[in-house]
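Complex shown without one protein chain; remaining protein chains in place.
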Amino acid sequence: MTAVGDNDRGLEKYLRMQRIRQFENKAEAIHAQGEIPGALHTYAGMEASGVGACMALRDDDYMVGNHRSHGHPIAKGAMLRPLMAELLGKTTGICKGKGGSMHLSDFSMGSLGETSIVGSGGPVAVGAALGAQMQGLDRVALCFFGDGASSEGAIHEALNLAAVWQLPAIFVCENNRFGMSTPTSAGVAGENVADRAHGYGIPGVMVDGQDVDAVEIAVREAVDRARSGKGPTLIETKTYRYGDHAVNMGRELTPRGPDHEDWLARDPIVLHRLRLLEQGVPPAALDVIEAQVAEEVDDALSFARESAYPAFEEAFDHVFVDRLPIPEDVLAHA
Amino acid sequence: MTAVGDNDRGLEKYLRMQRIRQFENKAEAIHAQGEIPGALHTYAGMEASGVGACMALRDDDYMVGNHRSHGHPIAKGAMLRPLMAELLGKTTGICKGKGGSMHLSDFSMGSLGETSIVGSGGPVAVGAALGAQMQGLDRVALCFFGDGASSEGAIHEALNLAAVWQLPAIFVCENNRFGMSTPTSAGVAGENVADRAHGYGIPGVMVDGQDVDAVEIAVREAVDRARSGKGPTLIETKTYRYGDHAVNMGRELTPRGPDHEDWLARDPIVLHRLRLLEQGVPPAALDVIEAQVAEEVDDALSFARESAYPAFEEAFDHVFVDRLPIPEDVLAHA
Amino acid sequence: MARITYLEAIQQAQMEEMILDSRVFMMGEDIRCNVFGTTTGFLEKFGEARIRDTPISENGFIGAAGGAAIVGMRPIVDATISSFLFPAMDQICSIIAKSSYIYGGQARLPLVIRSCLFYGNSNAAQHSDRPYPMFMNMPGLKIIAPSNARDMKGLLKAAVRSDDPVLSFEDSTCWTNKSEVPDDMDFVIPLGKGDVKREGTDITVIGIAGAVNIALKAAEQLAREGISIEVVDPRSLVPLDHELILRSVRKTGRAICVDPAHKTCSAASEIAATIAEYAFEALRAPVVRITTPDTHLPFSPHIEKPLYPSVARIVDAARRLVGAGTPVPA
Partner (left out) sequence: MARITYLEAIQQAQMEEMILDSRVFMMGEDIRCNVFGTTTGFLEKFGEARIRDTPISENGFIGAAGGAAIVGMRPIVDATISSFLFPAMDQICSIIAKSSYIYGGQARLPLVIRSCLFYGNSNAAQHSDRPYPMFMNMPGLKIIAPSNARDMKGLLKAAVRSDDPVLSFEDSTCWTNKSEVPDDMDFVIPLGKGDVKREGTDITVIGIAGAVNIALKAAEQLAREGISIEVVDPRSLVPLDHELILRSVRKTGRAICVDPAHKTCSAASEIAATIAEYAFEALRAPVVRITTPDTHLPFSPHIEKPLYPSVARIVDAARRLVGAGTPVPA
């Protein structure tokens, strides 16, 4: 594996963060115009957390995420077309139009679900880590969850289980300072979520979630531990979400604190760009990436727009492996 | 409040521990003969944990317990007749024959349920503490749970909630080294359950669970904190259960370790007796207590035996405040 | 009397009961910021102690509501979306439903757990559950599922005053619907009393929650074809007003049960079984269920929306039933 500071990796991180940001900017705009149904929870401001973490993973490692689901698959390397098509509810979507914005999960990238029930990804990641261990594969499973989610029993049970069984699991708590309208301090007892690690006898690490390299380094250490059989790690990325809990809701739910401007000033993409420039990357290289991503996003949107909606019968697929029989009276009026 | 070492209190502790031990010895014997239906989970070996903790409570403080439910109410001061009658399934039982051995809960003693779903008492205790706080009462709520129960999400959520809201709650984890057949180390990650406290920003305390005075001192400190608005405490009583997970099962489930004899050698009642004698209590005073308790137990059993079984209609009481209508065909064959 | 929405009715019911009884308080995730509009003005009026934002711990805080109720409080829990009851299932089923019973009546648990049925708007399977039938199978829980603002207010107030635990399932398809609602602080609708929402003679259509409104539209359309529909709204699912349902079916001789829940073991199934068991002699045609089929709800609106009960499906079924019916025997 190449070093964190390596130019190519630096550019790859920049690319993925740009993808997330531009993909979501586009999504937010067309959502405002009603082209995307349902709610849209954006990841803007948190790109370094997802990209830093996923860059520490191999392609065949597993990842589980949550309702704020756009960033994770892109961070893991997913292509944009099926993601955008999913947002538009098309049959070419990554979930064939069944999942939508809260569930952009690309299993071909090791993604095992972006689940919108808060905290529910924890046990799934534990199971994936267990599976990998039992199969003698040296894969790891990484679970993203929010500060708010840390209060769910499912996360506790997952941490305890992974620690008791010394599984190759990495728990990444993306502490973006709020769960919906609730400040972390009102939902989470104790100073830091990472402090919980001690009680399970596993390492707990805090990291600047706006610094993509720092996140990568922290997660890579955890990945190394996990891969070498030393068990799970709990990492807390201190980050911030720019958008409201979900966007285009008509009113703001999140009570911003006095630190709001400080957070905006530490934009993870700007910070990384500055670092790359410092490291001697020519600005043009970064501009090229941005332009390339803009094209990817446009292409993804065109693809999505041109794609068909699912046929009604598809609503009856995937409940079970065999398609369900379709009730006649329902079919008659579909 | 009088001091821990005070003679009267010392005798009261002895009395309550004797009550538990003798009550259960009797129960175990008649259970073996089929007089008590269902499973019987005994508390023998753990008497100092329950009695020490409850002696730090006021009569009007609340307490929630678990399936190992005989010790807690007796420790809190409950009388034996309704408890024994409950074991026999009589209508004079503390739960009118609805609860049985796993649910000996005497609400008149501040007991709010001995719940046999592992971990489920945590949220109830939190609610009682919340209620007390909102009502401006200075009551506290104490929750007994096992080492095994600490792995349940419910306990995590309860701890976090109590800590976020700074509620007058005391969590007493009775670590008796096993959950059914599973050694604590195989179910609970980390060295000690009490170590979990740090992650919630609350005090975590370990105490010798065979020393009734030590338990009382530790719990009293937590009670004082709670009562004065300083929030919850997590206390771990290191203790041991003598019986198998449940008694009279025909075979042993618990894999005893090399420390088994050491634990038996530190019987909490014997230890307390020795201390009282050292403190100058005449042996006769203790013998009187033992004899008195033996009478109480006999009396409770006679009472229970002479009591009636519930009328069939009672099966339809207490689902709701108003008795349910009884289906005719069921009544016809009852 | 004022014309208000279903959401406003919830707000009013809670506001009034909190004014009337200081033991009533609310808790839930993000209730202070009033996400759906049912706590407008509450924080200002009642303060932080009685309007409590909770951590995201449904099992924890719903169980805590149970504990608070046991010691004499009367909590209203806003669990927001019904799907979030699953994490709390243990406290609901093992503690809240059973504590009064298992301790022989020593405990009472006067609490209300509110949650909305958040289906029909591209929220995908994990947010679109309508799980009231599951809870109907668990004794010890009263259940309301009102279809309009007036019923919502009256039933929710009754729920808050009840000494039994009550689950309130609030159909989001009704949220903005308005009706005339009494201002009387003591206007309550007793739990367990259904309502005939429209009288008719040919077919009884029993609607659950928002399906009542679809049934009413279908009845309108069918009336123009000369088919007379009686629309019965049980309003409470537990207790269920068997008598009202059976009386209507005994009159019409035909029944259609319309329920947004999944078909298998739905409220519709329960009502159909009740009719087949206790009004059999009056039946002139099969008891039909119109429900959401046993598939999950997809995100894509084009395939989601046709899955729910619709006017067209009811109209079709009604025509079929009347056609199939043997002539009325006098």
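Letters A, B and C mark the chains in the order given here, with residues in each chain numbered from 1 onward.
We take it that a contact is a pair of C-beta atoms (placed from the backbone, for glycine too) under 8 Å apart; a residue touches a chain by one contact, two chains touch by 3 or more.
In this text the structure is predicted, and so the values were computed from the model without any measurement.
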Of B:G10, B:G52, B:G99 or B:P268, the residue in touch with the unshown chain: B:G99
Candidates C:P131, C:P146 or C:P234 - the one touching the absent chain: C:P131
Of A:L15, A:M46, A:L87 or A:L112, the residue in touch with the unshown chain: A:L112
Interface with the unshown chain - residue positions in subunit B: 37-39, 86, 89-91, 93, 95, 97-103, 115-120, 148-149, 151-154, 179-182, 186-188, 253, 255, 309-312, 314-316, 319, 324, 326-327, 329-330, 332-334
On subunit C, residues whose C-beta touches the chain left out of the figure: 59, 83, 86-87, 89-90, 92-94, 97-98, 101-102, 124-126, 129, 131, 133-134, 136-140, 238, 240, 261-262, 264-270, 272-278, 280-281, 283, 285-289, 294-296, 298
Residues of subunit A in contact with the chain not shown: 62, 64, 93-99, 103, 105-107, 112-113, 115, 117, 120, 122-132, 134-135, 141, 153-154, 157-158, 160-161, 164-165, 317-321
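Methods note: only the chains that are shown with their structure count from here on.
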Of all other chains, the one whose Cα centre sits farthest from subunit C: B
Nearest-to-centre chain - CA centroid comparison: C
For subunit A paired with subunit C, centre-to-centre distance based on mean C-alpha positions, whole Å: 36
Computed distance of Cα centres, subunit C from subunit B, in Å: 39
Per-residue overlap in subunit C, given as positions that touch at least 2 other chains: 54-55, 57, 59-60
Touching two or more other chains - residue numbers and ranges from subunit B: 153-154, 157, 160-161, 164
